[in-house]
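A quick write-up on the structure given underneath.
Removed: one protein chain of the complex. Kept in place: all other protein chains.
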Amino acid sequence: MSALEQTELLTPNTLDEALRFLADENTRGTLLCGGTDLMVQWEAGVRPAPARVINIKGLTELSEIKMENGALVIGAGVTHAALRHSSLVIQCAPSLAEAAATVGGAQIQALGTIGGSIGNASPASDMAPSLLVADAIAELASVRGIRKVPLPKFILGYRKLDLAPDELIVRFHLAPMPVGAKENWHKLGPRAAQAISKVMGSYRGKVESGRISLFAVALGSVAPTAVRLPEIEQWLIGRAIDAETLKGAEKRTSDIVKPIADIRSTAEYRRWVSGRLVRGFLEHLASPS
Amino acid sequence: MNKIVRTWKLNGEQRTVEFPPMRRLLDVLRDNLSLKGTKEGCSEGECGACTVLLNGKPVTSCLIAAGQVPDGAELMTVEGLEHTEGGRLLQHQYIEKGAAQCGFCIPGMLMASYAYLAGADDVDLREAAMREAHAGNICRCTGYEKNYGSRERRRRTMAERRETRKNRTTGPR
Partner (left out) sequence: MGQGTFTIMPQIVADGLSVNMNRVRCPNPDTKFVPDSGPTVASRTTMVVGSTLFDAAIKLKAQMEAYASEAFFGGAPAELNEHFFKNTYTNETIPFERVADRLIKEKGPQRVYNQFKLPPQIRWDQRTFVGDSYPSYSWGCNVAEVEVNPLTLEIKVKKVTSFWDIGRVINPVLAKGQIEGGLTQALGFALMEKMGIKDGLFDASRMQTYVVPTALDTPEMSIDFLEFPFTGTALGAKGVGEVPIDGLAPAIANAVESATGVRINELPITPEKLLSKLGAVV
């Protein structure tokens, strides 16, 4: 039977109680929400069973999607199912809604959360690219107070976060998509659903008077963390989307990314298709909406 | 002893059960509550054989610590289908279509069908949406088409769905 028979479970009723549990050595434990990553790793023995787990599933403070001070605020406990159907998300960060719709199947979408996807710190997090193009800021809480950290500084590396043992991801603050801008999400996996990506990415862009005035692009599964491509973004600003721009952006992207080969794909394909995704995003941006 | 007690509304009945809190919901259903209809396939959320409904939503019960399911939660396993009009209809449609060969995926597949068809008023019955609703359930012997079937069957399901919802609000016995 389960590897977790001896593990203690604490279920706080409020965020404050959860933070107090985390602050005290005698009640501190591994945070568990959707369980779609952790339960697998524990059962398979990839991670040792913890002595104590703190169950934050269903905490109302983590479940909200709302606008606050001009930012789209998404609770860390919001599920992929809630994300993909939220009209606020569809309006302000459409590529995030699209990404949520490609996670697992209906069952995983009903369980898995945006906080867990980022908290797992996997390069294949389907949430990371769309959060990156929306300049997302992670809001972290502990009994010591609140910290707000931009996502690129929060995800430090493969399975490494800037998160203290007494801290918890509470919500993400996203810059809403500007009027007239567009977004898109593309995930390449070994199959059409239930796939861990070979490469995936999101962009947010805008064209004004025939020239690119905004372009943010992020790719996942091509580096130890999901990455923005600032060199490409800067090169594109002010350009018209013509054949030369498409070719240049594709080539530059393939030159910059340094993916690895693994069971899902080859380094060669990942490098090539990264450029192709950026080309596809530019074509999407140029197409009449 | 590391045990907790929970009372759930399981297949329409109040059930109280005691278990180690991090035991998987799948194991509590099968071993503590003797509901063997829910199957363990891959144990990692890929195959969907262990799908049950938690407050109306399809979830893989291998990925939920049973202690995470609070008192008063509504659970439905494949054994609960026969207590609802829509569930019985689905069962008959699966039989009619010959949807089950080895049958191992079928309890989970049925629950995915039921959750999708009984889930909302504006269910999208187009083929792509039906396929997506079943994409979390892997079948290795009969394929998938039989599980959401012909256009004619989707129409019938839609017509009978109102019945399902009526039944859901009154609750099964």
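Letters A and B mark the chains as written, and numbering starts fresh at 1 in each.
In the analysis below, a residue touches a chain if its C-beta (ideal position, glycine included) is under 8 Å from a C-beta of that chain, and two chains touch if they have at least 3 such contacts.
All values derive from a computational prediction rather than experimental measurement.
**Student:** From the touch rule at the top of the page, work out which displayed chains the omitted chain touches.
**Tutor:** So, taking every chain into account, the missing one touches A, B.
**Student:** Which listed residue (A:Ala3, A:Ile196 or A:Ala223) would be found touching the missing chain in the intact complex?
**Tutor:** Among A:Ala3, A:Ile196 or A:Ala223, only A:Ile196 touches the chain that is not shown.
**Student:** Write down which of A:Ile155, A:Leu168, A:Ile232 or A:Leu277 is the residue touching the left-out chain.
**Tutor:** Touching the chain that is not displayed is residue A:Leu277.
**Student:** Tell me, which residues in chain B touch the chain that this view leaves out?
**Tutor:** 41-42, 44, 46-47, 97-103, 127, 131-132, 134-148
**Student:** Touching the hidden chain in the full complex, which residues of chain A are there? Just list them.
**Tutor:** Residues of chain A in touch with the missing chain: 40, 44, 105, 186, 188, 190-196, 254, 263, 265-266, 268-269, 272-273, 276-277, 279-280.
Throughout what follows, only the chains that are shown with their structure count from here on.
**Student:** Which residues of chain B touch chain A once you look at their complex with the stated criterion?
**Tutor:** Touching chain A from chain B are residues 2, 4, 20-24, 27, 31, 43-46, 48, 51, 54, 57-60, 62-65, 67-68, 70, 112, 115-116, 132-138.
**Student:** Can you tell me which positions in chain A touch chain B when the two form their complex?
**Tutor:** Within the complex, chain A touches chain B at residues 1-2, 4-9, 11, 32, 34-36, 39-40, 43-44, 49, 53, 55, 57-58, 81, 104-108, 110-111, 192-194.
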